[in-house]
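Complex shown without one protein chain; remaining protein chains in place.
As written, the chain order gives the labels A, B and C, with residue 1 at the start of each chain.
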Amino acid sequence: MGNEPEMALRVEALEAILVEKGYVEPDALDAIIATYERDVGPRNGAHVVARSWTDPAYRERLLADATAAIAELGYGGRQGEHMVAVENSADEHHVVVCTLCSCYPWPVLGLPPTWYKSPAYRSRVVIDPRGVLADFGVTLPDTTRITVHDSTAEVRYLVVPRRPAGTTGWSEERLAAIVSRDSMIGTGLVTV
Amino acid sequence: MGNEPEMALRVEALEAILVEKGYVEPDALDAIIATYERDVGPRNGAHVVARSWTDPAYRERLLADATAAIAELGYGGRQGEHMVAVENSADEHHVVVCTLCSCYPWPVLGLPPTWYKSPAYRSRVVIDPRGVLADFGVTLPDTTRITVHDSTAEVRYLVVPRRPAGTTGWSEERLAAIVSRDSMIGTGLVTV
Amino acid sequence: MNTVADLGGAMGFGPVLPEPEDEVFHAEWERRALALTLAAASPGRWTIDASRSARESLPPGEYLTSSYYAIWIKALERLLVHAGLVGSDELAAGRSLRPGTPARVLAAAEVPAVLATGSRADRPVDPPPRFAVGEQVRTRNTHPTGHTRLPRYARGKAGVVERVHGAHVLPDSNAHGAGERPEWLYTVRFTGVELWGGEADPGLSVEIEAFESYLAP
Partner (left out) sequence: MNTVADLGGAMGFGPVLPEPEDEVFHAEWERRALALTLAAASPGRWTIDASRSARESLPPGEYLTSSYYAIWIKALERLLVHAGLVGSDELAAGRSLRPGTPARVLAAAEVPAVLATGSRADRPVDPPPRFAVGEQVRTRNTHPTGHTRLPRYARGKAGVVERVHGAHVLPDSNAHGAGERPEWLYTVRFTGVELWGGEADPGLSVEIEAFESYLAP
């Protein structure tokens, strides 16, 4: 897959065509790229998670109406218009997928990683989630149920991972720093 | 698909390796090819069908135990060890497929055509047989039910097409000449 | 449409290969592919559902041997040609062969606001939802030849309504220019055993979002 040498030329040609025909403004392309390389990424989600860990009232609002609670922190928009937050516990672990394409909560997690869009992940996580978690080095107790959220419409999911032991008294910023992207998809755990 | 230039060299190399290592005798390869280019093909099945059209007792034996009835005419063996014959009528039309691979009744029809092994045929004939028949220029009345036989084990199917009107008194040989391969798979009709 | 993109439950794709968090793009062309796909939608000649339909309708073998941004670009080319914005002769030539037609173009200054606003899929509808949270439902066993968002693995299966999301644009209609036809949207929860049989992980549940017409009582 990585070796698609022809794609560079193909995309370059398509861009040239669209710019020449006046359908695309090159500066807008740069602005889009800058947005997702600089501003919108998993640190947004980590902020949401850390706030939820430290502010019980915020946590309740997040679980009741994630779109609104996430907007409180200044995040929202494309591919995050209809958010649901699901919280991991010792009893239930949540994992998010889009088996049909690549639906993903951009405003809180940025652009999806390649593996999230791969046939390997999309095919297997709904039938063998523990096998997929093993690929990430994650093992859950058999007593932990797993709920897989297949994003088949415009609803997008943010997993609130379990707060690790040993973080009592940590600031929101310090907590946010340990919240990994994968933990907010459900393929990782947060550890200290 | 047709343009697989590397396959010629790849097969040539594999043959050389197997011959050098003594696992394959080149003359045996030629003998296999000759068998299916010269001796075993759809004329065998056409013979069976024409006999069934002209000999009511044979027809009964064919529908009761196709493997034995086909053996009566000297045909049998690889990929025809367990034959079933199904007879088309105004009420019911039979079509044969192998959705999982390329199972096909070699002793009576020879090697399968490319389309029989293609994803287009294998995927669609079990859900939209009338659409597939249209690709062959065949239209059946809505009142004709269609039974699709998906060859998922070692049982192989021979379709006995309907004998066309205007063939009364024709010899077995003359009838056999109008029985097409496709009519014995169920994607064709016999016409005069 | 039962496309190869409908991957749930398929096997044989090997292990999942994790990546570090900062490795979102693997080549410069992927950045441009992302940006082009977003910007080229600005003339408004297709919907997000039409673009998903275009991606999953690539030739199946090509879909499975293309990286995801390559899928996006190949689908974008088809959408542009189908919309009459770009000629297939121009794609073949690799350059513009005639002037464009007037179209709504995304300006750089608009980008932050456009991305931060997004585009909601919920719509007001008159009829109340047919199903309530906690209710048993069964997904329909449908095999439409057009776009749908009901995965094959979840068809004809019994589940429970977990959430009601309001009425949303129906992709099955909207993908083909047949209007938004909003329908109530539900999260439906299935046990792994219902979906995958008795040997499934007993602790597994899978949820999908299902439009009302995907469901029977």
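Rule of thumb we're sticking to: a residue touches a chain if its C-beta (ideal position, glycine included) is under 8 Å from a C-beta of that chain, and two chains touch if they have at least 3 such contacts.
Predicted, not measured: the structure shown is a model, and the values here were computed from it.
Engineer: Could you tell which one of B:P129, B:P161 or B:G186 touches the chain left off the display?
Structural biologist: The missing chain is touched by B:P129.
Engineer: For a quick check of understanding: of C:S88, C:T101, C:T117 or C:N141, which residue touches the chain that isn't displayed?
Structural biologist: Answering carefully, the residue with contact to the hidden chain is C:N141.
Engineer: What is the set of subunit C residues that contact the non-displayed chain in the whole complex?
Structural biologist: 1-4, 9-13, 56-57, 59-62, 64-65, 140-143, 145, 152, 155-156, 196-200
Engineer: Since one chain has been left out of the picture, which residues of subunit B touch it in the full complex?
Structural biologist: Subunit B touches the missing chain through residues 1-2, 4, 7-18, 20-25, 27-33, 35-37, 40-42, 76-82, 84, 99-102, 107, 110-111, 113-115, 117-130, 132, 135-136, 142-155, 180-182, 187.
Here is the rule we go by: only the chains that are shown with their structure count from here on.
Engineer: Can you tell me which chain is nearest the middle of the complex, judged by mean CA position?
Structural biologist: Chain closest to the assembly's C-alpha mean: C.
Engineer: Report the inter-centroid distance (CA atoms only) between subunit B and subunit C in whole Å.
Structural biologist: About 41 Å separates the centre of subunit B from that of subunit C.
Engineer: Roughly how far is subunit A from subunit B, centre to centre by C-alpha average, rounded to an integer in Å?
Structural biologist: 52
Engineer: Of all residues in subunit B, which are in touch with two or more distinct other chains?
Structural biologist: Residues: none.
Engineer: Enumerate the residues of subunit C that touch no fewer than two other chains.
Structural biologist: none
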